[in-house]
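Every protein chain except one is present and positioned as in the full complex.
So, subunit A:
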Amino acid sequence: MSRPASQTILSNTAAPCDAPAGGRQPILHQRGQHEVFCGLTSIIWLHRKMQDAFFLIVGSRTCAHLMQSAAGVMIFAEPRFATAIIEERDLSGMADLHDELDAVVARLLKRRPDIRMLVLVGSCPSEVIKLDLSRAAERLNREHAPDRRVIAYSGSGIETTFTQGEDSFLATLVEECPAAEADAAPSLVVAGSLADVVEDQFSRIFQALGIDNVAFLPTRRSDRLPAIGPNTRFLLAQPFLNEASKMLERRGATHIPALFPLGEEGTTAWLKAASDAFGVDPARFAAVTAPGRERARKALESYAETLSGKRIFFFPDSQLEPALARFLSREAGMGLTEVGSPYLHRRHLAAELDLLPEDVVLSEGQDVERQIDRCHEADPDLIVCGLGLANPFEAKGYATKWSIELVFTPIQGYEQAGDLAELFARPLRRRAALKVEV
């Protein structure tokens, strides 16, 4: 049966990007029902990361309800996000959308005088009715800058999947960065939000390596954006930053390709790539990283018993899946069945994919019913999936690891390698511990 929605196209290595070479299985490209979050959900961590920013979604009650369902219950203090809900009169032309938005913004800024950066976030409804939020941001900027910057990006479900919301936000943020002079000192930008503690650990390592002009994006404050220019190199801390990378390159910066800093191997490779790019002496590199590597390896040992030999299946969610799969297979001895990801950006994933066993099924996109069928067939020991699927799988007797936790937990770097393994070991240990039948 062929249909545009769920057609399963088996494309071999002839993908437009540098697809993996060799005996790897063809990649499954899937269309159909996607059981994923939209990009709005990334606001849940972005609004905590960037402390003087406020995210105003321009959308529908659905968008507000999504934010509430995904975050509301976990966030007790009033969050730094809200939704301007489009109403009937806005659509029927009885109210001018831009006037309405201006009024909402005025009310909001009055209530929150501490906001330095207001971020207008586009949603499916605002995109479909072609409400131009960039234009609105420009207009509002004329009114509120320089005290407050107003920027806009889209987190809509029709354009972004989960973590891509951050990509879309960062791309816009990069545009806001000041330009560095052509003869500026070399600098490093680490793109992708990390837990504060992880960021601090990396800062100390870079310092010890002698790379001192380092900035992390997003910054903790909106008025401390790094300058970007031809002498800027950037390292991706997260695999989902396609648009942000393009924007960084457009601003003259150069990408440092690397594995992602997950596990001992990933972290070392990631730091090494930066060190090489900045001409750090290999002996110094070895000396600086040795203690961390040692600790990471040691921490991982205690999980080997639970994880090794267990087979894991990844549903698509965050684009972290290939890097996680690499870590779990190489450092925790897990067997991989299918590794699904909403997108497989071959360029950023080249190194990761090379390290995956050849027999693993890679899938891009989703047709959830068919993927569930494949999952049953693969009969894995552990399933990584979203919250809409986790309990139903558990009720069928499968162990699951709900995937969203992986973006809400510090997992990068040496000191978190053990914690990362723990996230996958915990459901298995729990299953072993519980003596009640369901």
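FYI, a residue touches a chain if its C-beta (ideal position, glycine included) is under 8 Å from a C-beta of that chain, and two chains touch if they have at least 3 such contacts; residues count from 1.
In this text, contacts and distances are computed from a predicted model.
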**Message:** Considering only the chain that is not displayed, what protein name does its UniProt record carry among "Carbon-monoxide dehydrogenase small subunit", "Energy-coupling factor transporter transmembrane protein EcfT", "Na(+)/H(+) antiporter subunit B" or "Light-independent protochlorophyllide reductase subunit B"?
**Reply:** "Light-independent protochlorophyllide reductase subunit B"
**Prompt:** Of A:A82, A:A273, A:A304 or A:V361, which residue touches the hidden chain?
**Reply:** A:A82
**Prompt:** Out of A:Q25, A:T62 or A:T409, which touches the unshown chain?
**Reply:** A:T62
**Asked** Looking at the whole complex, which of A:R107, A:R135 or A:R221 touches the chain that is not displayed?
**Response** A:R107
**Asked** What is the set of subunit A residues that contact the non-displayed chain in the whole complex?
**Response** 3-6, 32-41, 51, 58, 60-62, 64-66, 68-70, 72-73, 76-79, 81-88, 90-91, 95, 97, 100-101, 103-104, 107-108, 111-114, 124-125, 127-129, 156-159, 161, 369, 386-392, 394-395
